[in-house]
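Some notes on the structure that comes next.
Incomplete set of chains, arranged as in the complex.
Naming follows writing order (A, B, C and D), and every chain is counted from residue 1.
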Amino acid sequence: MANLNKNPAFMLGYRLYVAAFFIFLAAPLIAAGAFAFNDSLFPALPWQGFTLDWFFNDTEPKLGMFHDRRLLRGLYYSFIIGIFVSTLSVFVGTTNAFLFVRGNFPAKNFFYILMILPLVIPGVILGISILVMASNMANGVEDKFNLELEFLRPGILLVVLGQFSFITTITSLVITARLKKFDYSMEEAALNLGASRIQVLRSVTLPFLRPAMIAAGIVGFLVSFENFNTTLFLVGSESPLTITMYDRMAKVGSTPVLNAVSFFLIVGSGLLALISVAVQRDPPS
Amino acid sequence: ETLRLLTWGSYAPEELVQKFQEKYPDITVEVTFSNNEEMIAKLRATGGAGFDLAQPSHDRIYSAQLEYDIYKPMDLSKINTDVMEDSHLNGVKANTTIDGEVYAVPHQWGTSGLMANKAVAPDFKGWGDLCDPKYAGKTSMRLKRTILLGTAYSMGEDPFAAYSDLDKYQALLDRVADKLIECKANIKAYWKGGDDLSAMMLSGEVVASETWDSTAYKLYGQNKDIVFVPPETGALAWIDTFALPRKGKADDAAYKWINFVLEPENVTIMSGSTGAIAAVKGGLDMLPEDKKEAVTAAFTDADIANLKFFANIPPGVEDMEGKTLEKIKAATE
Amino acid sequence: MQSDIKRLSLILLFAPFALWIVLLIILPHLGMVVLSLREKVAPRVYEFGFGNYIDFINEPIYWNTLLRTGSMSILVTILALLIGFPIAYYIAKIAGRRSRGALFLLCLIPLWVSDLIRAFGWILLLRETGVFSSFLQWSGMVSEPIEFLYNDITVVMGLVYTVILFMIVPLVSTLDGMDDAMVEAGYNLGGNGFTVLRRIIVPYAMPGIVSGCIVVFMMTAGSYLTPILLGGKNSSWFTEQIYDQFITRFNWESGAAFGFLLLAFTSLVVWLGLKLSGQTLANTVAKS
Amino acid sequence: MTNAQDYDLECTNLMKHFGAVRAVDDVSFNIPKGSFFSILGPSGCGKTTLMRMIAGFENPTAGDIHIKGNSVLNTPPNKRNVKMVFQHLALFPMMNVYDNIAYGLKCNGASASEIKTKVRDVLERIALPDVAKREIHQLSGGQKQRIAIARCMVLDPDVLLLDEPLGALDLKLREAMKIELKLLQHQFNTTFIYITHDQSEALVMSDHVAIMNNGKFEQIGRPEDLYHKPDTAFVAGFVGDSNRWNGNVIAMDDKQIKVETDTGLAMVCKRNPNDGLSDGDAVNIFVRPEFIAAKKTRTKSSKDTKNTMDGTVDSILFNGANSRVLVRSDNGQLIEADIVVTGGASDLRSGDAVNMSWAHAQTMCFADKGEFDAK
């Protein structure tokens, strides 16, 4: 404990501040979640009584989230997109980690900064720049060859690429940090014990990286799931959940079903976050 | 086969979609909610791909088509144009014909106007009343072109007439902007979607607002004091249409959907969801009872006669209006 | 032969990196710059020129919005640092071993759901008829409902809320690496709490502070939903400007110019910040 | 109480409990002005906790601490004139050498010119006049060590605390620094309190050593006394190497005790007047390797003043001047004895039969408190 201020009043104040901070953090989520159980058509006070209708009811006007086809489809697309993005970005994150930890090549520092860059480019700009490029390419191909490359038009692929473009930085940083802790002599030891290079990778290096890869995958998935700014510009007819919810709020009018979705997401993400922390914990040494 | 609809929120009620899919089991309907601007933006980005049927307002087709070539001509023979109210059909045709090809047919119409809580603001009647200090901090509007047009009318001008002379129109816009900036202090907040508006109205945080008529009708269902108020200078009327994106891949399904929603019993379901009046003969009568009540509570025949239909937006106007709105937003009270 | 294998594996590892950076970052941004240099002269007719940038310069609304976005982002960054630092310090240095992990996890709460839901939650709490206002009335502290929403303070608070996690995480990881004995040495040699904070803890945590500030600043400047949904009548945000150019005015050319300007402006601020603090991107952001 | 002039530091009945753990358990001692005092004990015995109480980082559960005669219980750590060298030194990596040393002076509000002079002086005294502008990471381990001391000494403390400061250094450097530390202490003539679990450090450097075990001081004394006249079995076992037997008292008089080991050997031990032993008591018996003479010829030596034992050389642990022979006694136990290996023909070889003998006076014997039960 690097805390020498033994003044009890100060410490009490400090602890209260910390507690207040966490209440601040939780407040909007609690609010968003709590109104899911309000037996009202509007997500607002006054409290009309407890209900689970916004989860399970199957008729309008209180259509519960598990019966709301569009929300479920949004959830489904978010899920698919999240899986693709996290898989892809963990893969590239891993190769990046090897590249920057093990590789030796000119201008390595410069490339390393390039790798970090996407994290600090505003998401909106990533979205539009990719949209512009894809459209230009599609239009160019269409003009020249009269060929419609539909995958270059807003849609799942572009959303995946857009999210991938900055989530890869996150996964790369997480996996790089782990690989840096890897004792290179462990690979030499395996080689020395008779393993081939492939065996070494499979049985020693990748298992060592696995916790970081899983954690990076989960973080990537969560970030993908909640991303709005980049996705907004790239989404086609298959909208992921955040966009569906936004459209619902801005264009249709929200009911507590959105709170129900929020509640569902809060619980789901919380569980995922717990898992990611659990896998990353190293055994005491 | 998938029918990908690009339409307004609530223009594809789940009930109707189910019904349609039962009738045509090989067609699945996917709906993307949007608005006029986003529809154009999306279709522009895709070059008209990604969707099979779009529903922009009648005034937003002509220039978008000229500029970005995002729609394909309609085959009117595949549509039951007979059931449509002739004036709407002809109006839309007139607005959306390019090189002899028709690009849209009408679906529903409605108005933009005002809404007031009669219990608190009994004599609310014109656009200008939003800026009445009587209601300071208790009114709202949406910072989009509708309010520009409405304010212009309230200042005794005809903005659509000014479209022909853009310099004149700019001068008008400048005056409108001044008025709205002055009005800013009176406003509680600019609403962004039906959601904020409903919440503010129902909770009593605001007592009067610019509104979409459908929102007002919905609120009327909750609170009979909240009524749609056609402005004394005339409510602004729009017709939402059907248009085929240029690279749509399910034209037949799109035509099937168009004809399907024009069937009388479906019109009632649709209107029940949207609060707008179908552009079919006797559309008003096909409204569900509560909505009909709300409409009759709001409109007299004179109001209907006084509707101001949005005129086609010529190229350039969009930009001018956009800048004006930005100016208003950026101005401090 | 050994070196051939090495070179081959280097190339294989470099390929995904290069594809990613070139195809998804460099080319799109170049494309954006090129697009921003196209002036619209008539429907479907464009020519090369700086018109979009000139328009920006000539229109005070635009650059005012950019400056406003920038300065509010700096404010948010400073607040996030001031609010987050004690929290990070508590987690890294004061909390017991067990509670540390739990607290850290709690910090990640905002990441669990999207901006949208967070803003939605704030709206439920802060609106005139929302939870806070009702609570205050109920408790008798005020007699009239109070509107907490729709003003800049709320926007700043919402933004701080959204980004503070990205301030705390790098701070915790740098402070974690600080030997407790260093603080004790600071006291032992005669420093008081303030001296130790100013001369030892803060300088030590500098890489984390800078890293957190950069990420937070960029994220704030690039955020969209929070300022839009919580903002009041006068709150314009530059990303909204960009969105409008792209989506409601179909003016991709000027939208691209705005996008580029936002990127250039924020990068300039970050560059200045790095210069002033004597840090580099590689030893700050990369480390956390 | 005691005269403040005589003692730089006095601790009385000092205790620190962490929950059920009695980290420091009723410790009292005084340290005379200008002496080098070491606290030696196994890991976890409470050394660091004791030191942290003196420095003010922990509040004692009970007891009092006086520095220069004044109780400091209510003095916060930054106001105590007791400076500390931390185990990992805790030099500030973001400051250069000059700023590290100047830090404390700045905190005290010294003027710039005063700081400059003092830093230069102290750097000269630690024989590193040229490193002021260096960054910490540009120093070698031994240099860092000296800077850490200089950083404290520049403040002219009443007492300097050192918590295993050599722990992080490599072997050769440790050896060199041992002597250097002692010279530095002479030079500054300040009271040093030095914590270590390495007995050779404590013995070589200190004027007085306290042996700590389980939160208590077992014995305080000069290094020679601890080595040659340990009070307890723990001290005998912990300080220096020993051969050890467990056994029981058979007979005793004022000067000697006759014991029989568990393996059946009879031995005579020197009697420690206050050992409180009586016939039949279990005892631990200790003999240091350097007092055991291992001779090839099995000549009977003067049995009346020596214990003897026969055995066979198991192996020679050659280590220059510190060479040892491992002898397996006839009843199977391994015994270590110091030998001199000259490389000549007279050297012992593996397999040689030898006779080992050691004086009664060098055979120590203490009541068995169960500390050495496990192998």
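To be clear about the criterion, a contact is a pair of C-beta atoms (placed from the backbone, for glycine too) under 8 Å apart; a residue touches a chain by one contact, two chains touch by 3 or more.
Since the structure is predicted, the reported quantities are computational estimates derived from the model, not experimental observations.
Asker: Can you give me the copy-number formula for the whole complex, using the labels shown?
Answerer: A x1, B x1, C x1, D x2
The working rule: only the chains that are shown with their structure count from here on.
Asker: Suppose each chain is reduced to the average of its Cα coordinates; what separation in Å results between chain B and chain D?
Answerer: Using C-alpha averages as centres, the distance is 90 Å.
Asker: Please work out the Cα centroid separation of chain B and chain C, and write it as a whole number of Å.
Answerer: 37
Asker: Any idea how many Å lie between the Cα centroids of chain A and chain D?
Answerer: Whole-Å distance between the two chain centres: 56.
Asker: Show the residues in chain A shared as contacts by 2 or more other chains, in ascending order.
Answerer: Within chain A, residues 4, 44, 249, 254 contact more than one other chain.
Asker: Could you list which residues of chain B touch at least two other chains?
Answerer: Counting only residues that touch two or more other chains, chain B contributes 192, 199, 203.
Asker: With touch defined as at the start, can you tell me which chain D residues reach chain C in the complex?
Answerer: 55-57, 76-79, 82-84, 86-88, 90, 92-95, 103-104, 106-108, 151-152, 155
Asker: Spell out the part of chain A that touches chain C in their complex, as residue ranges.
Answerer: 1-5, 14, 17-18, 21-22, 24-32, 35, 43-45, 91-92, 95-96, 98-99, 102-105, 109, 111-126, 128-130, 132-133, 136, 161-162, 164-165, 168, 173, 222-223, 225-229, 232-233, 242, 245-246, 249, 254, 258-259, 262, 265-266, 269-270, 273-274, 277, 281
Asker: Show which residues of chain A lie in contact with chain B when the two form their complex.
Answerer: My answer: residues 42, 44, 60, 63, 69-70, 73, 131, 135, 138-139, 142, 148, 150, 153-155, 236-239, 247-254.
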